[in-house]
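Before we start, here is the structure in question, set down as structure tokens.
Apart from one protein chain that is not included, each protein chain of the complex appears where it belongs.
A, B, C, D and E label the chains in the order they appear, each numbered from 1.
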Amino acid sequence: MKLLIVNPNTSEAMTRTIDQAAHLYAGPGTEIVTLQPPRGPRSVEGYLDGVVAAEATLEVLRDRGAGFDACVIACFDDPGLYAAREALPIPVFGIAESAMLMACTLGHRFSILTSPARSKPGTLELVRRYGLEQRCASVRTVDLPILALDDDVAVTHTLFAAAGRRAIEDDDAEVLLLGCAGLAHLDKELERELGVPVLDGVACAVKMAEACHGYGLRTSKRLGFAPPTVKEYVGHHGEVAAVQPVP
Amino acid sequence: MKLLIVNPNTSEAMTRTIDQAAHLYAGPGTEIVTLQPPRGPRSVEGYLDGVVAAEATLEVLRDRGAGFDACVIACFDDPGLYAAREALPIPVFGIAESAMLMACTLGHRFSILTSPARSKPGTLELVRRYGLEQRCASVRTVDLPILALDDDVAVTHTLFAAAGRRAIEDDDAEVLLLGCAGLAHLDKELERELGVPVLDGVACAVKMAEACHGYGLRTSKRLGFAPPTVKEYVGHHGEVAAVQPVP
Amino acid sequence: MKLLIVNPNTSEAMTRTIDQAAHLYAGPGTEIVTLQPPRGPRSVEGYLDGVVAAEATLEVLRDRGAGFDACVIACFDDPGLYAAREALPIPVFGIAESAMLMACTLGHRFSILTSPARSKPGTLELVRRYGLEQRCASVRTVDLPILALDDDVAVTHTLFAAAGRRAIEDDDAEVLLLGCAGLAHLDKELERELGVPVLDGVACAVKMAEACHGYGLRTSKRLGFAPPTVKEYVGHHGEVAAVQPVP
Amino acid sequence: MKLLIVNPNTSEAMTRTIDQAAHLYAGPGTEIVTLQPPRGPRSVEGYLDGVVAAEATLEVLRDRGAGFDACVIACFDDPGLYAAREALPIPVFGIAESAMLMACTLGHRFSILTSPARSKPGTLELVRRYGLEQRCASVRTVDLPILALDDDVAVTHTLFAAAGRRAIEDDDAEVLLLGCAGLAHLDKELERELGVPVLDGVACAVKMAEACHGYGLRTSKRLGFAPPTVKEYVGHHGEVAAVQPVP
Amino acid sequence: MKLLIVNPNTSEAMTRTIDQAAHLYAGPGTEIVTLQPPRGPRSVEGYLDGVVAAEATLEVLRDRGAGFDACVIACFDDPGLYAAREALPIPVFGIAESAMLMACTLGHRFSILTSPARSKPGTLELVRRYGLEQRCASVRTVDLPILALDDDVAVTHTLFAAAGRRAIEDDDAEVLLLGCAGLAHLDKELERELGVPVLDGVACAVKMAEACHGYGLRTSKRLGFAPPTVKEYVGHHGEVAAVQPVP
Partner (left out) sequence: MKLLIVNPNTSEAMTRTIDQAAHLYAGPGTEIVTLQPPRGPRSVEGYLDGVVAAEATLEVLRDRGAGFDACVIACFDDPGLYAAREALPIPVFGIAESAMLMACTLGHRFSILTSPARSKPGTLELVRRYGLEQRCASVRTVDLPILALDDDVAVTHTLFAAAGRRAIEDDDAEVLLLGCAGLAHLDKELERELGVPVLDGVACAVKMAEACHGYGLRTSKRLGFAPPTVKEYVGHHGEVAAVQPVP
């Protein structure tokens, strides 16, 4: 299958991390292209970033999505996920949604480890959006800016390991999710250290995309994700298009 | 108080309807300016429209928001509401949220009447986002495109009255909400006809804005709506800004 | 508008505090009369107090409510609120309900600070009654009797500030509610000290009453709050009335 | 055991019905006294009736409760139940709560059959108060005034049988509860007719009271039902008592 | 009434403890027979034990259940409870379900004290199965194997008392449940020590069985607990029976 992965932010380092994680676990028949939008925030750490990244991601899907069998939005806020499901004929996977769903087959409850602290309410909203609040033990945050996660890898490792340990011991988490695409490389080393499954959403979304593709499943186009209603869109320079074009 | 109302779509007719509804119930000390973005969809009827309208609305708030005491986002999807709360120092009100909260003081459960049919799952998601599912009797839809609501006013009235009657009789709704800013003018005539309160969100948001202003309340800037983290944004033409500017 | 505020207990000091808080934030066109019942407990701190205060409050509304546009029940247990909505033709506001609803526009989740400790389960029941459990971060109590809150103002301030700080830091509260009408004066000083909005329910209820009045909204009389069924009531001295009279 | 049953309304016919139902299923060692308050509404059909009946019931318990091992409040609104648990040293049972709890051992979900139509939202609130919304299939109402239920017994039977049949067929109810103490006599005849257990709350509360008494269980006096805080109460004639006296 | 109690595990000491607890609180007209299956685990401490114990318990009910009026499954996992309700014409009570339901009449929220630590997620699942999550303050575990609970009675007492105290102080529990049939003897001594009701499920189930019997209630045979569909069962030695026989 041909899989398009979009990193919704404009950090090239993050795009590379995502691409590596995706290739590491992709099946033999999966071709992966990982892109990032030409515009938008360097990282997604709040609602404003999320709104800009969502539209920028949809623009990438519109401009570059032709010819793919499925796509993945590779940010743990799943920005634009439902809009992409509506707009595209191919199935779309979010890394947060995929990680949460796979975690449900591995243990009673999962905790999400993310940063910075401010993202906790939004992450809890995402859990609620997917109706999974009964399965979520906690969201635990490390208060580092996303773009600082790579500054001192040992510090990042130590802080997330500590957050994971508290999730296990205090919140009864049986599975841990890494709440940022930029943390992908931590999964297996934290898993060995903490003794519970630690899931990176990029790997999860790639596997879910392959699983759905293998069974021939596509987004339901009935009701909520029906193709967009045809209407005029006014563009950035005032030009009027008959419809917002999507692939 | 000075109140900025943004119609998130690019329909000038809708902007006028919103402006009229807002002026009709505004208090004597309230100055209202109603704007629409220079770009985006003519109406908001799904997730894709919502994503584009959200960023366009935030651009209006960034470019034109200086000097206002509060603002209202006047579309029943509340596009960009949480991002605006994060980005702006002044309080921000959504017409869906305001209508749902005021309805809670008037009856046990409310129903939302909206169009088209496809918007039902998204409207239910909004109810769940606000944690009000216990108070929502139902979402009932009329299957007309938003931009057709003005084509035959009598038909629109008849269809929404029928939907409201079913919400009252079959779903035990005690209060009805008009799920689109373009329906504002229907509130009092449906109220007389159906015998229960019928709320237009634009009026509700204006009154909630005045209420919060009168008591000196502003958005909490602790945790989830803290001002955006400073980071680089890449613009539409590749230019790099140190931060996404907001008023 | 003419607004009747009833303090459900028989503490004159509390009635004065309520009246002052109400006047402080009332709009220019709002005339306020604040009353207390001639009988009942000096403070409301449990279910028994609540039952007696509810009937006493309804007696005040029946005897003194004529000519008002709306009324407020000014105790954070909202005693008799639903009965008053049923019995009266004018809209009725509870200070707990109003504070919770306004808090929903200011942050993701609110905490309620109240006293004494025993009131915690009942306060949580009220949150559940209004269907707002998803929006309530916690109820934190200070274990002082209500009537002792005025004994040493500095101690009261210190204890509630400490409870608020724990709600913010441990429970992720973004907004705080003062869970007793007698604490009204603490709102703005705690707000400055703690850095999050701190809401007094009396002010909130006055503003909600004005907001509904300004938009012409009244209690739905369909189904649950329909006027009381006509039936005989036996009075305190055995006299039989054809109906429980209300204004 | 000595069991005090209080009919919260002032209908002597209802008090007799309750007394008969209670005696019919009471164990051999149970002595029952059934009382009604000297004041209050002839029936309880809404929030206002409920407030008055609650205080009147508590007055009966205060004046007549000495020497009993437990008491039952015999109205399906459970008026004053939590206040009585707080005020009395002996355990207190509500007929709605008892019926709902016993129904949970007999089937997956129960429906409540009650009258009049207006009581539906309040009955659903009671289900939610007890945290049993997952176990309640529906509340189905017959739109007769409570005091008319005895007017034509055949009509009452027919209407409640029809409501029960719809609850079974349309709502998947496996157990039915009679939502009014005045319907007690219908239990076994509807059970034979409809083929599912039909529970009268008076019988259920008597059996729950005996069950708790037999195991030596009493209301927890920790936290929410701790004895009332000592404080002044002002009486109906302005007299000040040091405390609201209870048995 | 004739009551069959089945201890689902194969520990004779546990069977004796259960039998004693049952006799201690049984009413004068209740004849009790307590049995254990001839096969299965010595204690039930996880899902695998639960599956084996469930089938073994159903075999006891099938082979020995004739002539009884009701039966009790005396393990706090309630193994096989719903299957027994389906298979048997007589009512069936689980000690966990009975204890949770009776606790609901005694306080706002209960905590369950159990062992070992691993049983916590399964116990929370049981609470959710019964739809009682709103009434459960917490599940607190002591990390001793079930079969070690009798090794040092003083240690067991101390550990459970400590767990109970934390449930009361940290979780706001008003009632405590002993989450294992083997702890039955601790109920009244912990109750005296901790000052809140402490419920043993065996006693609760006996009293619930008597209560339902006294009112003539049986399991609803409509829908979910209808008698098993007739079909072939292949036995342990390959023999084919027309139907799985039950009493």
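The rule is simple: contacts are C-beta pairs under 8 Å (C-beta built on N, C-alpha and C of every residue); 3 or more make two chains touch, one makes a residue touch a chain.
The model shown is predicted, which means the values in this text are computed figures rather than measured ones.
S.K.: With touch as defined up top, name the shown chains that contact the chain not shown.
M.R.: If we consider the entire complex, the absent chain touches A, B, D, E.
S.K.: For the chain left off this view, which of A:Ala13, A:Ala66 or A:Leu223 is in contact with it?
M.R.: Of these options, the touching residue for the absent chain is A:Leu223.
S.K.: From the list E:Met14, E:Leu35, E:Leu58 or E:Val206, pick the residue that touches the absent chain.
M.R.: Selected residue, touching the omitted chain: E:Leu58.
S.K.: Among A:Leu183, A:Met208 or A:Val234, which residue is in touch with the absent chain?
M.R.: Of the listed residues, the one touching the omitted chain is A:Met208.
S.K.: Tell me which residue among A:Thr57, A:Ser98 or A:Thr114 touches the hidden chain in the full complex.
M.R.: The one listed residue touching the chain not shown is A:Ser98.
S.K.: Quickly run down the residues of chain A that touch the omitted chain.
M.R.: Against the left-out chain, chain A lists 25, 27, 29, 91, 93, 97-98, 101-102, 104-108, 130-135, 168, 172, 174-175, 188, 195-197, 199, 203-204, 207-208, 210-212, 214-225.
S.K.: Write the list of chain D residues that the hidden chain touches.
M.R.: With respect to the unshown chain, the touching residues of chain D are 108-109, 134, 172, 174.
S.K.: By the contact criterion defined above, which parts of chain B meet the unshown chain? Give residue numbers in ascending order.
M.R.: Given the touch definition above, chain B has residues 120-121, 124-125, 128 touching the missing chain.
Here is the rule we use: only the chains that are shown with their structure count from here on.
S.K.: For chain A and chain D, which third chains touch each of them?
M.R.: B, C, E
S.K.: Kindly list the shared contact partners of chain B and chain C, in label order.
M.R.: Chains in contact with chain B as well as chain C: A, D.
S.K.: Once you find the CA centre of chain C and the CA centre of chain D, what distance in Å lies between them?
M.R.: A distance of 28 Å separates the two centres.
S.K.: Between chain A and chain E, what is the gap in Å from one C-alpha centre to the other?
M.R.: Each chain's C-alpha centroid was found; their separation is 44 Å.
S.K.: Give me the residue numbers in chain D that touch at least two other chains, ranges are fine.
M.R.: Residue numbers touching two or more other chains: 120-121, 125, 128, 223-225.
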